[in-house]
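Below is a structure I'd like to ask you about.
Only one protein chain is missing from this complex, and each of the others stays in its spot.
Naming follows writing order (A, B and C), and every chain is counted from residue 1.
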C-alpha cells in the first residue's frame, strides 16, 4: 500500500509498504479524512523526532472506517466510523497509572503515530488497543468536526483545563492558530469572563470571536503585556494559555498575570522558537516575584484515548461548540496530503487548518 | 425607618427601626431593588433560623445605592451603585482562613442578614466590611441581572462548581426553580456535555433550554432515575446537582450516577422536606456500592463576598449568560416586598423569581 | 491443582482445578504467603459477590514467585518475588481512563480475584496484565510487610488520602481493625495533627499508638461523638476515616466533624451492617447543616496496580512505616488457609490479621 513518509530529515516522499496486520487488540483503519499538523512539520523539518534512520509514514490526525480488528477487540467492528486520537497510549504503563498517559513508557510515549509506528497518511494504518483508543463518529457529526477533535481540540481544550480557570476569570490566549482557537473555546467552556485573544490574522480573529473571545489583542499595535495590563487596570489576567510564540512570548505570559495565576503552555517549543534565546524558556525574575508570586507554570502534551474523544464528541453533539469552523482549505484524495502538508509548512495568511478527504 | 420583619415564628409585619449607622468598615445601603428568597420563607414559616425572640428585618437579596460609609472604607463612596451578596462574611474568621467563609465564626455564620443583624427589606440596611463585601453594579448591567447575582446565581453556580464537572461530562440538575436554573447555566459554563434538567413547569423548562439544558426529564412521565439511566445506556451521569426535592430525591441522585461521580447538593433541606423520611438524608447502600463506589457527596451554602460578585459580573458583562431572564414577576415600591414574599410562599406555577424595584 | 473455593453461598471447600495458563500478558504465580480478608467472609457468608453458581477459588491477598509469564510480559520473569495487589484492573477500560480503575468495566470491576476469575488460595493463580499489576518484593522486605500492602495498607491509606488531610488537621479514624490501623498510619503520613483512634481492643490500641494515634476513643466509655467534640472544644475534627461500624456509625461520623470537613469511608457496608437501619446510610440532616455545611462524603474501593504497590514498597523501604506489625496469627502450609479463614470469621479479640506461609 501507499503511504506518505519521512524518509530522512527534511525529506518526505511516497513509499510502498505492506498493509499492517492487526494484533489481538489492534484495529486497522482506512482513513476517510486526514489533516496534517504542525507537529508533522516539526518532525520533518525541525528535528522534532529522531527516528534514527527509520522510515515512517507521517500523520496523526485521522478519522476513518474500521477495516479489521484483532481477536480481543470487543467494542469495534469492521465498518464502524471512528475517530482516532493523536494520542493512543499504552494504558497499562506506569505513567498512565499516574494520570499521565501522554508519557506512557517514556516522555511523549503516548504519541505513537510516526514516533513508534507508521502514522495515518496511508491507505491503511494500525491503531493499538482499539477498545481503549478509538471512538465512534456519530452519523450526524461532520467529518470536519470529527477530524478536529483528534488533536486540535483536545490540545486547545487541555490548555484551558490546565489553566485552572474559575467562573468569571479573565484569561489571555496567546496565539490563535488552530490550537489557540480551541483554547479560546476551551476557556469559554470552563466559564471564563473576558477572554483576550492575542493574534493578528483576520480569519483567526473572526473565529476567535465566534469561540468566545471578548477582546482581541494585536501584537502589531503595541506590546501585548502593556495592552493586557491596561485593559485589566494594571492587575493582569487570572490565567494565560500559551498557544504560540517563542521564548520571549513565554516571558510575556508570566508578565501579564497577577499573583496566584496559572500560565498553561500548549505550545511546542521546537528548535525554531528558541534559537534566539538560548535553549531555555525564561521566567522573568521580577514578574515571578523573585520566586514568591504564586504564578504556576504548567504545560504538556494533549490527552488522548477513547474516553477523551467521547467527551469531546459529547460537547459537539450537545451543541456547545463547532470545531468544523477551523477548516479553511479542503483537498480530495489521499495523494493530496502532500499538498496539504506543504500548505501547513508555507502557512499562508488565510490558513487555519486544511483537511484531506479520502474515499 | 420602615422595615419588613419577622416578629415571631410564622409572623411577618412592618416595623419601625432606627436607621443603622456605619461602623468604621461598614456601609449603609439604600436598596434600589430587592427579591424575596425561599430562605426567607424557611426562616419565617419553617423555623430555618432561631432568632430567640429577636425581631429582625428580612431580606438578603438586594442591590442599592451607597448612602454612607465608615471611616476605613476605601473603595466605595456615597452614590455608588452596588451589588450586595447574600453572604457577607467576616473574612478574618478561622473558617474563612480555611476556605469556608460561609461558616465564618459558626455554621452558616457568613450569612449575616436576618441571622445576625437586620436584612435588606428596609429603607436602609447595613453591610459589614464594605470593601470586602460590596461590588460595583456596572451602569450597563440591568437591575434584574445584578439582583440575581446576589444569591440565585452564586448558589446555582456553586452547585455546578462543586460537582467537579469536566468538559464533556453528562450532568443532571434536579429541580429547575431559580437556583436549579442557575445550576444548569453553571453546568454549561463548566463545559458539560448533555445537561439533563429535571422539572415539569413549562416556564422553567423554557429557560432551562436557553441556559443549556439538552434534555428535559419530567418526573411526571416516570421515575427520574430510570429515565436518566435509559438515556445514558444504563451508565448514569457523571454528576448531579441537587437543587430541589426531598429525602427521596436525595437518594435518587445517588442512584442516577456512575462510579466516580459527584453529587452536589445546593438544596436546603428544611423541616418540610424531611418529615416523611426521618431526620436524615439517605444514601442508598447498594447504589453507593456498599461504600465502595467512589460517589462523592458534597454540598453547602453559596459563596459570597466582593470577589465572587465581581467574577459573576464579569460573566454577565462578557455576554456568557443572562440571569435577568429569571424575573417573572415585577413589583414597584418597598411596601410591595410583602406581596412578593407571599408570592414566593404561594409559589404559583408560573413563578420563577419576583423583583421589587424601589425608588 | 488444589484450591480453596466457595462452592455455594455459605459453603467453602477444597477443590481440584487445572493449573491456569498464562495468556500473552498474564503471569502465573505460586503463592509464598496468603492472608484471608474480611471481604472473603463477606463473599462467602454475606452475599458480597453473586457468582451465579460459578465455583471460584477464594483469596486476593497474596505474595508469591512468578511461575511463568505470557509472551508479551516484559518486566517480570519466572523466579521473581512479587507482590500481587488485590485490585488488578483492566487499565484500558473507560473507568480507568477517568481515574477510577477500581471500577474498570463495571462497578468494582478492578477487583478480579474470585469476582471474575479464581483467587489466590491455590497452588497457582493467574494475574492479568502482569506488567501493570505486579510489583517486585525487595529481598530485604519481610513477607509480613509485603503481604499487608496488597489490600490492608492500600485500603487504609486510601481512606486517609481521600479524607483530604492537610498538615495539622485533626482526624478521627473510626474502627481500628487492620484497615483502620492503616488509616491511622495513613493519616500520620499525610501530616495529621491529633489522630483520634476509635476502638477498644488492647492489641489494636497498642498498634494504633505506634502508627501515630495521639488519642484513643473507646466507645464503651461513652458516645464517641460527644467524646470527640469534648476533646476539640465542641468544634469537631477536620476529617474522619470510617473504617468500621454500621449505619449508626456512619451518622456519627457526620456529627463529629466541623463545616468544611471530609468524611472518608473505607468500610464495606455488607448486609450485616445495614440490616437494622434499612438499606441506607443515613446523613443526619441537622449535622449536615440541612445541606449547607460543606461536609463532603467520599468513599470507595482501594487503588491497586503496580505503581500503587511500588509507592507503598517505597514507603516501607524508606522506613516510614512497618505494616508487618499487623500480623498477629501465623500459619504454615497452603492447607491452613482454611483455618485462617475461619479465624477471620470468628474474629477472636486478639486477632488483627493472620498470615499463611506456604512452601
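Note that contacts are C-beta pairs under 8 Å (C-beta built on N, C-alpha and C of every residue); 3 or more make two chains touch, one makes a residue touch a chain.
This structure is a prediction, so every number in the text was calculated from the model and none was measured.
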item: Touching the absent chain when the full complex is considered, from A:202, A:222, A:289 or A:333; value: A:289
item: Contact residue for the chain not shown (choose from B:156, B:199, B:236 or B:305); value: B:305
item: Candidate in contact with the missing chain, chosen from A:3, A:85, A:156 or A:299; value: A:299
item: Residues belonging to subunit C that touch the chain removed from view; value: 157, 161, 166-170, 186, 188-195, 212, 214, 310-315, 317-320
item: Positions on subunit B contacted by the hidden chain, ascending; value: 24, 91-94, 96-99, 101, 129, 131-132, 305-308, 310
item: Touching residues (missing chain, whole complex) on subunit A; value: 48, 95, 98-100, 102-103, 107-108, 251, 259-260, 265-270, 274, 278-286, 288-301
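The rule is short, and it goes like this: only the chains that are shown with their structure count from here on.
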item: Intercentroid distance (Cα basis), subunit B paired with subunit A, Å; value: 39
item: Junction residues of subunit A - those touching two or more other chains; value: 310
